[in-house]
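Here's the structure we're looking at; comments come further down.
Every protein chain except one is present and positioned as in the full complex.
Take a look at chain A:
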């Protein structure tokens, strides 16, 4: 087939070279015509090459054949493409179906995995809860055992109890508890042995009021029983035979003397009342040092109050009297008055009056010297009191640190298991701080107030001396000129201010 095609192509080439113009027109017109009727020409395809027609006919026929051939080939190819398409579509559909089914499978498997995970979590939670409950149960058993054991019930040693299921155990515990309550709540009479007051053992009736009190009656003696340790009773030192006997006879005594105890071998522990001394003692040596300082501060404060009240005694009255005397020119009497009166101000004023005839600058020097002399006395102990107020909180801090160190020593030795050990150390540590602050606060307060009192006395001293000086100087200067003075109020109008 291919050789025939190439033969025709060669022919065509020759013909084209020979008369290109004719072919050009022929070629252009022939193609639409051939394209219009491909089926009609196709049967001639095989017969045409065998004949020898004219050149034009031959060429047209060759075209037709070629066209038919190509048409058929195209059809064949299209058919194959269709087939292929159909096949591929089928396989695609199949694959898609496969994918879908796999996806579904995947989804269902994931759901299954989730469900399994959830159930695993649930199981874990349940096991955790069960473990916790188990721990709680064990703790309850231990606690119940500890509680009941003190009343003489043994649980742990009983093999029957150990092997029982938890519900049974709990039921048993509650049963025991109820029995104990009933037993504790009633009056029992037993024949038992107890010790008399002189130490001899006697046998007789023991009447027990639950688990809080007991009375014993025996031929040798009767009375109230108290725990003696080792689940034994002994007679109380306070004799009350008639009460015990009346109770033994089943009657109610007119007055029920009673000794309460916690259990058969333990009396009620009375908590010691915390006095100030006990508290300070808990604070250790540092607390005592602080208290000593506080005592010293108190003493100094009292002394200082004495000094200051002595120094400032009846200031106002004295200054008024002295001023009046000076104003009247009675210097001698004023000085005597000052010398008779106690107090720093009186002394300063006496010194002032004694030197009134000197000139002013000299007099002022004398006054300031006298004030300086007095202020040394007034300032006495002031700084010591304030120093004590400052150092006592520091000492308290020192005690706290010491206490904390001992607490940490306890931790190193015994670990942090027992809160009692730790907290006692810490509370001791804090007590020193408390004592330090309790000493510092009043000392600081009173010390500051006393300092300001001393300052005020110094101010008053200065003022009193100044006034005495001023009055005498005014007298001296103004009296000769008073006749000429135009002031109607007089020179001392302001002295009452």
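Just so we're on the same page, a contact is a pair of C-beta atoms (placed from the backbone, for glycine too) under 8 Å apart; a residue touches a chain by one contact, two chains touch by 3 or more; residues count from 1.
The working rule: contacts and distances are computed from a predicted model.
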Protein name as given in UniProt for the chain not displayed, "Protein translocase subunit SecD", "Permease component of ABC transporter", "Dihydroorotase" or "MotA/TolQ/ExbB proton channel family protein": "MotA/TolQ/ExbB proton channel family protein"
On chain A, residues whose C-beta touches the chain left out of the figure: 143, 146, 360, 393, 419-420, 423-424, 426-427, 430-431, 433-434, 437-438, 440-441, 444-445, 448-449, 451-452, 456, 459-460, 462-463, 466-467, 469-470, 473-474, 477-478, 486-487, 489, 491, 493-494, 497
